[in-house]
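One protein chain omitted, others in place.
Lettered A, B and C in written order, each chain numbered from 1.
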Amino acid sequence: MPSVADWLRGRKRQIERREPGLWVKCPGCSETLYRKDLELNLLVCGRCGHHFRMPAADRIVSLIDGEFHEIAADLEPRDPLQWTDVKTYPQKLAADREKSGAVEAVIAGFGSMGGIEIGLAVMDFFFRGGTMGAVVGEKIALLFEESARRRVPAIVCTASGGARMEEGLVALMQMAKTSAALTRLQDARLPYICVLTDPTTGGVSASFAFDADVIVAEPKAVVGFAGRRVIEQTIRQRLPDDFQTAEFLIEHGHVDLIVDRHQLKAQLVQVLSMLLPGTGAGVPA
Amino acid sequence: MPSVADWLRGRKRQIERREPGLWVKCPGCSETLYRKDLELNLLVCGRCGHHFRMPAADRIVSLIDGEFHEIAADLEPRDPLQWTDVKTYPQKLAADREKSGAVEAVIAGFGSMGGIEIGLAVMDFFFRGGTMGAVVGEKIALLFEESARRRVPAIVCTASGGARMEEGLVALMQMAKTSAALTRLQDARLPYICVLTDPTTGGVSASFAFDADVIVAEPKAVVGFAGRRVIEQTIRQRLPDDFQTAEFLIEHGHVDLIVDRHQLKAQLVQVLSMLLPGTGAGVPA
Amino acid sequence: MNVIVEREKGLLELEQRIGDLKALSEQHPEASFAAEIRALEEKYASLQREIFGNLTAWQKVHMARHPMRPRATAFIAALDEFVELHGDRAFRDDPAVIGGIGRLEGRRILVLAQQKGRDTKENVRRNFGMVHPEGYRKGLRLMRLAEKFSLPIVTYIDTSGADPGIGAEERGQSEAIAQCILQLTRVRVPVLAAVIGEGGSGGALAFGVADRIIMLEHSIFSIASPEGCAAILWKDAGKAEEAATRLKLTGSDLKGLGIVDHIVAEPLGGAHRDVDATVTSLLREQASSLDALAMLPLERLLQERYAKYRRIGSWQSQSDRMVRGAT
Partner (left out) sequence: MNVIVEREKGLLELEQRIGDLKALSEQHPEASFAAEIRALEEKYASLQREIFGNLTAWQKVHMARHPMRPRATAFIAALDEFVELHGDRAFRDDPAVIGGIGRLEGRRILVLAQQKGRDTKENVRRNFGMVHPEGYRKGLRLMRLAEKFSLPIVTYIDTSGADPGIGAEERGQSEAIAQCILQLTRVRVPVLAAVIGEGGSGGALAFGVADRIIMLEHSIFSIASPEGCAAILWKDAGKAEEAATRLKLTGSDLKGLGIVDHIVAEPLGGAHRDVDATVTSLLREQASSLDALAMLPLERLLQERYAKYRRIGSWQSQSDRMVRGAT
């Protein structure tokens, strides 16, 4: 297992490699925002509250108290189908690694949050659109198994376009692999909370994401099984703007809570403190 | 426990006391039917298939192979609220006893069906509209408990206007009593099949009826929680004719099967034979 | 027309007059209204006793339906902490049911409540507390959550009944209620129910099968509304008041029948006359009931729950007129 220092070094690399530019335009209110301010505000627009997509490393820093012990950090995908479309799969992986600084679409590990020891996996939409191939499936499965072994709750923050097409049916089967591993945590009667972030669809939403004990969504996050474009092409009509948003989901009964990113850590700690026996609010188990 | 002969004597009394008249008009096709023919045809109109409501004793004869060992046959209601409206509760009970020949709105007992030992309870709409008071609740609860003890499946044929108002909250609580007893059968992993017959509503539909492993309905049986008139008064519009019918229910996903009365016994035997391990079709366990 | 609201009018008038006089006496400290004020206050107190000292069943029905009566939210707001959890994970989040995890004077609990509105707007949103199948299914989901994480279930009952509409029937109102009742009879955590307003029929019972049932003094729990009962059994809606009396739907009646365990007194004039005091009293009773239930080993708790429901309802035998059962 890499040391905290190792992990932080990797994280820095990821943050440094972010696309450059001092200014960002907010898709919510069209305001031009100073990137540093935005980052200090957890990538939430200070004016309209728009939640920008968050790289996995930043999310982990925003949730974990201090040290984070990453697991399986050195896993890299193979190429089970020897895939080529306009590029080869290894070429695409290399490009995403270069662009995002991440080595895969999920970071998993252990740390404490508000004094409660947890297993935490955070998906990264900036790497292959957060798609799930064998490595993502393996890390999520390890998180569930290892959380059960350590007798700590697990939290997964999702952001994913679904199963990774370049790994074919091997990728689809990660839905079953992650679900099987989750049963270990369930059998141990340990809490599992899923945080749905923008966007979460397909093979991730239709497997471990919607199997959680408590499901939280970030405001306006788009979450669904089929993609918006696929549905529009099928039904040949435009969908309403709020379709598949967190607000749509809560009204239709699919998520427990919508939580602003600034309250997320406190809210997760509060929920865990009530699900775990023998804990006062915010007090370690 | 009364002997078979006792039970048959009671049954005959019930059949003899049926309202007189040689001819019956079919509500399905308006045909005038000869009562004897109708009874020989299991109270199903030979012309349009309309299923007439069936007294409990006739239903038992139509389902059980030979002997039927009734349980708790001698239970009679008390009057927990000392109820009076335009009549007293005991007066109403006496009148229904006289008219229907039944002593309460359910008959429960044990026998074999297609060679499979079962517990069977049949509700009787001709006694107090099949309403459930303490005695009905007790007999259903005994059926579940005793079936679990004997390790045989249970079948309940419902026909009920709901909980019996003259027994107040005591009657409502029979929903909890019967459900609690059902857990004994469930824990023993023994099949429980409910046969919904016309009409089944309120406290019966909202308790043990819809908790069954397999739910069968007779054609056109009206089954629901709220009564048709209550809903029409609430929403101030007329309901479609098929509302709350068996056909409506199967389309909306609430019943497994609609079975004609002539096929009912064979169908129940077939289902049980596949749910019970170690039985061939129609072969005793 | 709520008969309690009607009778309160005289009181409110007196309150107004006393208030006016007190204001006047502050503005004119030279004049002495003390005697007049005292007279009015005595009149007020005697009227209050007259009106509320001995409520009939029919009056309690109207107290239970009083528009100002505290709703489940009043009690939930007084918990140490509460996180609402939404949805049935299948069809809709039913606003007539509030569910979530919380802490009652330090005790971890799972809350399930039927919630009427406090005004017209909220009543429309909450469907006047009439639950749809998806509301019961949200409840069922949360009961399973409670069992998984060993959270005692605390319910608040306040509904005239389950929603009697087309959609509710289409989506299986019967099945939804049946599953809740079944689950509560077997759920492997303590269950504590509190009837805070109207407990109407199977729609209320879906959250009302419990190890202990508490009723606020002027709440009711009934197999049917007195109006509905009168229409069916007397075929005369005018007999609702008589039906209310005969149905034995008050807390003291039901304690007598062995169905209800504790009655929590309300302030003179009803819970809405002093919401804080009512909330405090109920929470204190809930805390002590939860502690009592927590003392029982789980298997004993489940056996006692089983025995309790198994016992409700009595009969006589045809042959020997032997009387059996507890009630």
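Worth pointing out:
Convention: contacts are C-beta pairs under 8 Å (C-beta built on N, C-alpha and C of every residue); 3 or more make two chains touch, one makes a residue touch a chain.
Please read these numbers as outputs of a predicted model, since none were measured by experiment.
Taking the full assembly into account, the omitted chain touches A, B, C. The residue from B:39, B:67 or B:256 that touches the chain not shown here is B:256. Across the entire complex, the residue among A:102, A:171, A:217 or A:259 in touch with the chain not shown is A:171. From the options C:70, C:95, C:133 or C:251, the residue with contact to the unseen chain in the full assembly is C:133. Where chain C meets the missing chain, the touching residues are 89-91, 133, 137, 171-172, 175-176. The chain not shown here touches chain A at positions 73-78, 80-81, 83-86, 103, 133-135, 137-138, 141, 162-163, 165-177, 179-183, 201-203, 205-211, 223-226, 230-231, 234-235, 239, 243-244, 252-254.
Residue positions on chain B in contact with the hidden chain: 189, 191, 210, 213-214, 250-257, 267, 270-271, 274-277, 281, in rising order.
We take it that only the chains that are shown with their structure count from here on.
Judged by the touch criterion defined above, the protein chains link up one after another in an open path, with no loop closing it. In this structure, the chain pairs A-C and B-C differ in their number of contacting C-beta pairs, and the larger number is found at B-C. For the pair chain A and chain B, the distance between mean C-alpha positions equals 53 Å. Chain centres here are Cα means. That of chain A falls 42 Å from that of chain C. Residue positions of chain A with contacts to 2 or more other chains are absent.
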